[in-house]
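Below is a structure I'd like to ask you about.
The complex is shown incomplete by one protein chain, all other protein chains being positioned as in the whole.
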Amino acid sequence: MPRALPYLLLLPASLFLLVFFFYPFGLVVVESLTRGGEWTTDNFTRMTGHWKFAPAFWNTIWLTAIVVPVQLIMALTMASVVQKLKTGRSGLLYIFAIPLGISDLAAGLIWLAIFEQSGFLNSILHSFGVIDRPTLYLGYQNMWVIFLAVCLAEIWRATAIMMVIIVAGMGLIPKEYSEAAEVFGASRWQRFTRVTLPLLRPSLQTALILRILMAFEVFAVVMALGGTSLPVLMGETFQWQFQLQDRGVAAAYAMVILGLSVAFSLVVLRLLHVPKGARI
Amino acid sequence: MKTRLKLSLLITASALISTNAIAETLFWSSQATPIEETQAMREQVLSGFGGGVSFQPADPGPWLTRIQAELGAGSGSIGVLGALHGDFTPLAGNLTDLSGVDASAVSPGFMELGKLGTDDQKYIPWMQATYVMAAHTDALEYLPDGADLMALSYDDLIAWAANMHDATGQPRFGFPAGPQGLKHRFFQGYLLPAYTGSMVTEFRSDDAEQAWNAFLELWEHTNPASTNYSFMQEQLISGDAWVVFDHTARLADAFNQQPDDFVAFPAPSGPAGRAFMPVLAGMAVPETASDKDAAMELIGYMLAPETQIATLRATNFFPVIDVDFPDDMPPSVQAAGAAIAAMSGAEDALPALLPVGLGDLGGQFNQVYNDTFERIVLARQPVRAVLDDQADALRRILEEAGAPCWAPDAASDGPCPVN
């Protein structure tokens, strides 16, 4: 019984995923590897041969590389701040968690309202007399401004996801550990890096993996702020699936997103490996 | 085995939860998706249909996925499909022949388009629109000397945009080059035919090169945020753009909200004429529809003159049949109607037809024009090299689809050639 127990516990989730994920997933994989009924890598060569593939690939990678570390630091900061607070904790946590409830489409809408030419940012600058006519931020020549705006919007939208996971994890770390370290003269920073962070590894792992998965699927916010000028992998997937109606190439794009996500998740799993003996 | 058991359990459970008992015809539409239009379609257009109808609009992605799924499953709940000409081309093989529907009032040209290059009536025209220009009245003082607003040329337009740019210090021309913008139709049906008299054959000619260079010049005076614009009515109202080009339905709000501030006028003309292109939406019945008679009855209802006028009020798409307009049409209809009349009635009018016979390559055909735009205008690649390169892609698509030429290109035996 004990040996079978883990498998029994995994059974419902596995069966469920088998039916509702693996079956349709298998069909899409087949689609990515066939063209007109024949097995081929043609879809992948078409994909990589298209001139937008390279920019879409690198934009996605760069966005992830910039956004996720910033979010990790912000989420850790928010979680620590909340933990240090004596009053108003739950109110502050609620405020920090608000962006959780906002879909990526709505987030794109909000940030476009800020950055567009007649938007809030220009209105504020205008009312302070900094500018006398609205400046244009999201023009296609200012690629780095668009990129920055997308980064800000993504950081705003999705930091709460990591924060909630980390807060829940921090709550499980016994205060005694930190107090003991304090007795031995560890500074606040040392206590954070030597005690809290190592004990937080399972939560960090989870938060990072989930966030990275979502980062590679970034789409709605980029479309809202960048329009056509900032291609990303997910946007190209949509483009091929619906506008160009070439499901094979769209499936190939999806495989690239999948490959990237799994590869980066495995890296996180290795880096933040939780050895059994090292648990609390 | 277990999977099957689980599934059958789920079905039993779902029977408990599901509440649908549909006797109504499901009208699955990729048009009239904006929420106000949906409301108007249900309350003002379809409420008069006796047979019962459920109007459900969807974005292009879900719209296509749903109908593909129903066709794949071999059964479904969709009775009538409503969509643009281009949306139907990949579905042509799975649409019921509608020659039994009385559509004699619809112009034969449109009915021919509805055959999608086959012998069957694949869809019945539903409503039409086109692209026009619109401007804020403040922009009119910068019109170049001697230019006639109702008969502009591309050179006039460029000079106008340059004047506004010089005078106000900001590029004031706006163009819907965003992700949902309809820019490909501008290149296919307006810019290229106006310079070359052709959409496909002369794609890489010297005249086409001239057209793109003219567009590059116009782009100098175009608001660079245009790559974010999809509905020019928003930029007209906010003042980010003063002179714009877009679909009549996507300009309507500006005229309806501030009728005195905006004017509509025809698309400009080039050396080969004043080219323009219709937008045609149609209605079709998928093979999987359960009650085809009810579906055809609904299509018949949609073609009645009163329904067509109600549809115009709801969606800003014009009737496909001849109707007498009442006097109380909204300002958007009056403004656009006058511009369209001036455009199609112009001496140098050069109507371009929607692509036919491309099958599921329609999207890739459009992409050739979009890619050409992005490479020449946004990436600043040399015009000649891009045209040569994209002409190869265009030729490959037309040969693969085996599509003969359509207007304004001269008819061809076999696939339309790209010189």
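Chains here go by letter, A and B, matching the order in which they are written, and residues are numbered from 1 within each.
Keep in mind that, in the parts below, contacts are C-beta pairs under 8 Å (C-beta built on N, C-alpha and C of every residue); 3 or more make two chains touch, one makes a residue touch a chain.
We take it that contacts and distances are computed from a predicted model.
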**Study point:** Complex member absent from the view - protein name from UniProt, among "Glycolate oxidase", "Vitamin K-dependent gamma-carboxylase", "Effector of murein hydrolase" or "Carbohydrate ABC transporter permease"
**Key:** "Carbohydrate ABC transporter permease"
**Study point:** Candidates A:14, A:141 or A:193 - the one touching the absent chain
**Key:** A:14
Check your understanding: Out of B:72, B:305, B:382 or B:414, which touches the unshown chain?
Key -> B:72
Revision key, fill the gap. The missing chain sits against chain B at residues 7, 10-11, 13-15, 17-20, 22, 26, 28, 33-36, 38-39, 42-43, 54, 56-59, 61-62, 65-66, 68-70, 72-73, 75-77, 180, 231, 233-234, 237-239, 253, 257
**Study point:** Touch residues of chain A, complete complex, unshown partner
**Key:** 3, 5-7, 9-10, 12-14, 16-17, 20-21, 23-25, 27-28, 77-78, 81, 83-85, 89-90, 92-106, 109-111, 113-114, 118-120, 122-124, 126-127, 134, 156, 160-161, 164-165, 167-175, 182, 185, 187-188, 199, 202-203, 205-206, 209-210, 213-214, 216-217, 234, 237-238, 241, 247, 250-251, 254, 257-258, 261-262, 265-266, 269, 274, 276, 279-280
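One rule holds for everything that comes next: only the chains that are shown with their structure count from here on.
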Study note, to complete from the structure: CA centroids of chain A and chain B: separation to the nearest Å works out as 36
Point to revise | chain B-touching residues of chain A, taken from the complex the two chains share | key: 15, 18-19, 51, 112, 116-118, 133-134, 136, 138-142, 223, 225-229, 235, 238, 241-246
Check your understanding: In their shared complex, at which residues does chain B touch chain A?
Key -> 2-3, 6-7, 60-61, 64, 90, 169-170, 177-179, 223-225, 227-229, 238-240, 360, 362-364, 366-367, 371, 374-375, 378
